[in-house]
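Only a single protein chain was left out; the remaining protein chains are all shown in position.
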Amino acid sequence: MSDLKKEVQEAPLLWPLTTIPTFEEVYDPKICTEASREISTIFEGWLHPKHEMAKPEALGQIRVLECGHGGLQCNSMQAGAYLGELGANVIMVEPPGGSPIRKLVAFGRKRYMFKDNINGDLCGGGFLHECRNKQSITLDLTKEEGREILKKLVVHADVLIENYAPGQFDAWGIGYRQLSKINPRLIYVWNGQKGQWGSLKDKPGEVYPSSPCASGWCHATGLPKSFGGTPIRSGERSDDILCGNLSAHGTIAALIYREKSGKGQFIEVTSSEAHARIHDYAWGWYGMDGSSKPRYGNWDLAINIYSVNPCKDGYMMVGGGHDRLWYRIWKTVGKDRPELEDMILDEPTLRVVIDRVGHDQQVKTCTILTDWMKDYTREECRAKLLEEEVAAGGVSFIDEVAEEPHYKYRGMVKAIETAHYGKVLFCGSVFYSHRTPGRVKDLGRPVGYDNSDVYRKLLGFDTDKLNELFAKGLI
Amino acid sequence: MADLDKLPFEEYCKTVFNKDTLAEKPECLKGYRGLSCTQYILGPAAAAYLGELGAEVIKIEVPRLGEPMRHCSPYNESWFYPVSRWNPGRGTSPAFQGANHNEYHVTLDYRKPEAKEIFYGLVQKSDFMVWNYRPGTFDRWKIGYGACKEVNPRIVLAWCGGFGGFGPGRNWASYDILGQAKGGVFSFTGHRAGRASAGFPSKHTTWIMDYSIGMLVSTAMLAGLYWRDTVSNLGNFFECSQVQGSTRYTEYALPLWGRSGIVRMRWGNWDTEICVNGICACGLSSYPHSDHPAEKEEGYICVQAYTDEDFAKLMTLIGRPDLGKKYATHDDRVEAKAQEEIYPAIEEFLKDKNKEEAARIFTGAGIVSQPLLTIREAANCDHFLERGSLGWYDDPYYGDVFTQKTMYKMSDSPPRLKHVHRPVGSDNEEIYQRVCGLSADQIRELEAKEII
Partner (left out) sequence: MTEKIKVSLFYDCKKCETRNFLDPYSFWEYSGNFKCAGCDALYYAEWENGQRVVEPEAGRGTEFILPGYAETKDLKPLSGEGKTSAPPFANVTFLGKPKNCTVSARGKLVACTQLTPEDLDGSAWKRITAQRKYGKSW
């Protein structure tokens, strides 16, 4: 790994380090039944991403103005990423000089950033990864003249997504109330942490992880205090990502509705409510008798075994809630350590599924299981458990994820030669489809690269006009 | 309505997103019908989000006891009865509630040969279908995409599962936390190595991968329906895998690794890219005299002061202007070593305060903060109740339940909650008669034979 010290900007792509399996290797008759090969061939014919570029796009007729670049929240950017994958023409409206999100990089280390081949600007990996099929124009919305230009752009857009402070766009005269008069078919999406109204409404500059703190999520994640733990936030910006998911969801729902009504509407998607929505049994449990869901670390309050525990070289997930899998797990353990299997089978409180969920039972179960796992690596544990068809897997670091043959084969982890940032490794679109797959055509876009193209095409601005705007600092 | 333009912005929002007038407004997916042949959370969530938008979603479960998610309750304590009219002594767990809103519940045993015709009858009248059985299962039973598109060429189908329907890992079983683990997000969530007894990867508190991939599947189906109805008049098939969702969320990890060999690691409650933006422990509990276990613990608060001005203000506030000078620029303070100096200083300041007091002090100084609310506090938080995201609900089957209500707000055709969930097979008569045209006798006969 002699390239480690080199800057990312100059470094070549270090992937794949192992070969990607071929069709013949994956479906070799020695390891695969004829029926399985047959059905997989059909599935691949429908779904394999190698066919994706030739297929139509579900949202090919939609144009999106992604204005969520006033601050550091990543929710609007995420929404635009999904809409871009599905084929919409997403135009990022960035402040002159570029979106502040471009500047985000781990520990501020410039050597981790990517450089574009047009302006030589640096861009963080997070922004790059979500800048999928997007165009970039610049526009200074803090100035009245800039906002007048936005109002002209909106005539040509189907969707506008923004995440500025609550009421900011409205105060500037470009909120939903005002823009819907210019384009009644506009779908306007506001993203935020907690809301643009309400007792906890967003303060300017508020970012993740304010949202999971407000919704009770963070408090319920991590080890219990009695085991030495504290609440913990997720490594990734999970709320902002969920908010982006739901924004894409709501946008398309509004597009469907617009076909009947002929009108757009105002949509508000917040990160904290996205998280509260998916908090599963926490709310029903509270309603029943005031129970407040506690932290349970890497174990699960409702299912045993469904947990992650340490093993020789890392952490291992094993799942098997009901009988069928439960006995297979212990059969696997029993092959190496028969006394451990006996300990489980002898225990009367572990015989019935619903009795296993108690805390004492969980400690006993996980301790015994881990006593077995401590002598084996993740791969060894997994291979043994897979023999009995138990769902199990090690906690993988990103380098292991990037080299996993299954992911490479499916095109889940892949690399493309981007137009402006060299070869970039990324995760492909989740939307595999027979007819309209999601796809990534390009990653990243230099700041303002499409100023000339978009302003000319949509607003008829010629070179003189653009130069004038640039001189005034509007683009 | 013209007055809407004159209202102050917050009043305007309260009016157009008013939770009490949801039912007066039309629905996005009125007239759409779909099938949810799913279990656990991944598949059901995908269909449930569409049910919230107004589609008529029919959930198909195994006769008598229904699907396994009904039977997993935290601590085995919380149940809603009956699970079905055949088993009134058993209940449904609240875990079922988040992913099965607004649905009609019928039963059908796919393995029985008679079930196929009934199933085709439902498929012909549906716009979409979600299923998450193992890849190939439905195809073997001749009710997968290949068969369904012959029966109804306009149907939009979605299969979601652990590792996808093809490739070397297609037969691997999967759960949500396996998706978290094998996809990469698990490896950088949790306290850093080195913190006594807590330096290990941490799973999310609930099945986030299931729910969020369900959202993506749901989005894919909406895109498929939109494309069908505006462009092509053709059905579609989407396949989404759970583990890919997890990798999709790894932000900068893959691009960075691909060009530098650097592996993203855990960074605890702090932020790798923004400083100050972290969760700090307060020294005191907010309810020192309470018996309730959720209230005995000391509080936590999220502090955000990442502009140079705010950071300087924060450091002065906590009595450490030296740190304010030392790390005056963002590049200085976001480095790992700087964060290791800054956050303990903030926690030192919070040692003798509870989270409410800390929030008051920070707000007074103009610094953004958010105390960590427990579930109890969030459930009683005006903000969510007023906005209608959480709330008490008078469910027609179960009575007074507290539940999550709407995923987002829309001004003209908002999603809404109609009922939380229903017992197994409670809508057999209704659906099989109204949608499939079976007579009451036929339905009774099928039930007796446990075909439905």
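Letters A and B name the chains as they come in the text, with residue numbers starting at 1 for each one.
The rule is simple: contacts are C-beta pairs under 8 Å (C-beta built on N, C-alpha and C of every residue); 3 or more make two chains touch, one makes a residue touch a chain.
Quick caveat: nothing in here was measured; it's all calculated off a predicted structure.
The chain that is not drawn here is touched, among residues A:Arg337, A:Lys423 or A:Arg456, by A:Arg337.
Of A:Pro49, A:Gly84 or A:Gly287, it is A:Gly287 that touches the chain left out of the display.
Check A:Asn309, A:Thr332, A:Ser396 or A:Ser433 against the missing chain and you find that the one touching it is A:Asn309. When the full complex is taken into account, the listed residue touching the unshown chain is A:Thr367, out of A:Thr41, A:Ser199, A:Thr367 or A:Asn467. Chain B meets the missing chain through residues 73-82, 84-85, 88-89, 91, 197, 200, 291-294, 392, 396-402, 419, 422-423, 425-426.
As for the chain not pictured, it touches chain A at residues 223-229, 285-298, 301, 309-312, 336-337, 346-348, 357-360, 363-364, 366-368, 370-371, 374-375.
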